[in-house]
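The structure is given below, and queries will be raised subsequently.
A single protein chain has been omitted; all remaining protein chains appear in their positions.
Let's look at chain A:
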Amino acid sequence: MEVFFQQLINGLSLGSIYALIALGYTMVYGIIRLINFAHGDVYMVGAYVGFWATTQGWGFLPALLLSMVVCAVLGMVIERLAYKRLREAPRIAVLITAIGVSFFLESTGVLAVGAKVRTFPNVFPEVKFQLFNGAIVVTNRQLVIMVVTVLLMLLLQYIVHRTKIGKAMRAVSHDAQAAMLMGINVNNTVSATFAIGSALAAAAGVLVGVYYNAINPYMGIMPGLKAFVAAVVGGIGVIPGAFVGGLSLGVIEALVSGYGSSLWRDAVAFALLIIILIVKPSGLFGSNAREKV
């Protein structure tokens, strides 16, 4: 039972990271039906910006904010340069472009900072909290990850449901053409979506740097793919779904590592994806949309 609760806590902190990345995936997919493969690499860039800032002596919060701002801009630039022209193109063309952008960011990252693993500065001296006579250990870093994730999630909910731009985002994702006819600037709304999603990914990158202390240019591939799995599990396009999907994927992976072998971890995530896609393609929270002929 101790193993279970310990892995539950580890899984929730890992899942928070997935959830933050998955939110960006789900928002972008919801608004322009694009699997933004480059999203995982935006998360990598976020981690490097955080790395740079903290090695310059910045504190955790300023580094987090800087990284979010830089990646928000990066996300908008990617959208303008690579995706915007393809908005009417076949979905496959956009998907291939997204894969291209993803590999471009990775390989440019390798060229710019080298392929080696960097050690993230120790922003928080690790403090361990022993619960239940030491049976379960929670570190302050895990708590920071979970708290930051929940706060960002609440902020996102506020933006999407209470602000004008959030209303525009919901309108565009519902029906882009109708939204345009109602006077909503679709291009700006899409840009804003990319900015918000990328900022969340950047936050995840900084948090991962703080948690695992190690970053490299290829760190975005696996978490990016898994965050996509999380988004699909929760129902792509549904914001709370991405959150729940991310957390559950993290917990499942941690349990597999705890009880089985960590080598199987990656396979479990993809098996879950395939099962969900076959059994309920709209995801846990998604509603079934009929395809229009």
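Side notes on the structure shown:
The rule is simple: a contact is a pair of C-beta atoms (placed from the backbone, for glycine too) under 8 Å apart; a residue touches a chain by one contact, two chains touch by 3 or more; residues count from 1.
Just so we're on the same page, contacts and distances are computed from a predicted model.
The protein name that UniProt records for the chain not on display, among "Nucleoside-binding protein", "3-oxoacyl-(Acyl-carrier-protein) synthase", "Alpha-1,4-digalacturonate transport system permease protein" or "Amino acid/amide ABC transporter membrane protein 2 (HAAT family)", is "Amino acid/amide ABC transporter membrane protein 2 (HAAT family)". Between the chain not shown and the residues A:Val77, A:Ala115, A:Ala135 or A:Ala214, the one that touches is A:Ala115. Residue A:Arg85 is the one among A:Arg85, A:Lys128, A:His161 or A:Lys280 that touches the chain not shown.
Within the complete assembly, A:Ile99 is the residue of A:Val3, A:Leu61, A:Val77 or A:Ile99 that touches the hidden chain. Of the candidate positions A:Tyr18, A:Tyr211 or A:Phe228, contact with the unshown chain belongs to A:Phe228. In the full complex, chain A makes contact with the omitted chain through residues 35, 82, 85-86, 89-97, 99-104, 106-108, 110-111, 115, 221, 225, 228-229, 232, 261, 263-264, 266-267, 270-271, 273-274, 277-278, 281, 293.
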